[in-house]
Structure formats: structure tokens, C-alpha cells
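Note that one protein chain is taken out, while the other chains of the complex remain in position.
For chain A:
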Amino acid sequence: MKTNDVILKTGTKVVSFMIFLFSIHIFFAGHYTPGGGFVGGLLASSAIVLLLLAFDIKTVKKILPVNYITITAAGIIISILTASAAVFFNKSFFTHFFDYFHLPLLGKTSLHTATLFDLGVYLVVVGVTMTIIQTIGEDE
């Protein structure tokens, strides 16, 4: 059956970018307001799921040519390296550091190493969710 869903495809081209931006916002807002790596990763994977719904698996693989298992592994490696970096500075495992910096556009900003750990969580959640969904979707 030949279908032509113009409205869904045109809407997806706009809405998926908005979901990606919202996921990045929730990821960076996680330290002081609700959110964080887990919800941000789920939102990013839901944006990819919306792309999968509007288009098909082959097109989405052409848009995002990444292997999600590699993304999961990269997330775990980033988290473990961030957690074990404190050992080399004579602190206990999982100690997190922060300091205040004066960035050119943002002004006084506090940068934490917990953000790097959260980045690992984000990548793991995106990788695991998309691996599950793609494996089920490709099944016959």
C-alpha cells in the first residue's frame, strides 16, 4: 500500500529538533532543577523514535550513522574514567570536584565533574534504548 504522510514527515522535521534541544536543556539543568542524564537520554532516544516512526529504519540509519552499542560502551567508559580520576589525586573513588570559572559569554560558571559522569549516563541510556528498539523493530 502506497501511503504519503506529508503532515507527519513535515511535523517530525521540526518537532524532533525541538525534542533534541529540550533533552540537552534537561541534561544541563539536572544539577539545580529536576532532570539529569537519565531523563535527557530518554528524551533524545524518543526524538530518534519519532524519526523512526515518520521515516523507516534504513533512512534513520542514513541520518544517524552510529552504532548504538558503541555509544553504550563509550558512555560506560566515560563514567568509569570520571569516577576513577579522583583516585589519582589522592581522594577516594567517586569524589567529584568543582570550581568557579569566568567564561567569556556566560560569566561566572561553576563547572563540575559530575556533569561528565552524567554525560556517560546519557550516552548509556540513549544506546541501550535505541539498541532495544532497533533490535525489536528489525525482527521479523
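The rule is short, and it goes like this: contacts are C-beta pairs under 8 Å (C-beta built on N, C-alpha and C of every residue); 3 or more make two chains touch, one makes a residue touch a chain; residues count from 1.
Everything that follows uses one rule, which is that contacts and distances are computed from a predicted model.
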- Message: Not counting the visible chains, the remaining one has a UniProt entry; which protein name from "Na(+)/H(+) antiporter subunit F1", "Cytochrome ubiquinol oxidase subunit I", "Protocatechuate 3,4-dioxygenase alpha subunit" or "Pyruvate dehydrogenase E1 component beta subunit" does it give?
- Response: "Na(+)/H(+) antiporter subunit F1"
- Item | Selected from A:52, A:78 or A:123 as touching the chain missing from the view | A:52
- Query: Which is it among A:39, A:73, A:86 or A:128 that touches the chain not included here?
  - Reply: A:39
- Hidden partner chain, residues of chain A it touches: 1-4, 8, 15, 19, 22, 26, 29, 33-35, 39, 43, 46, 49-50, 52-59, 133, 137-138
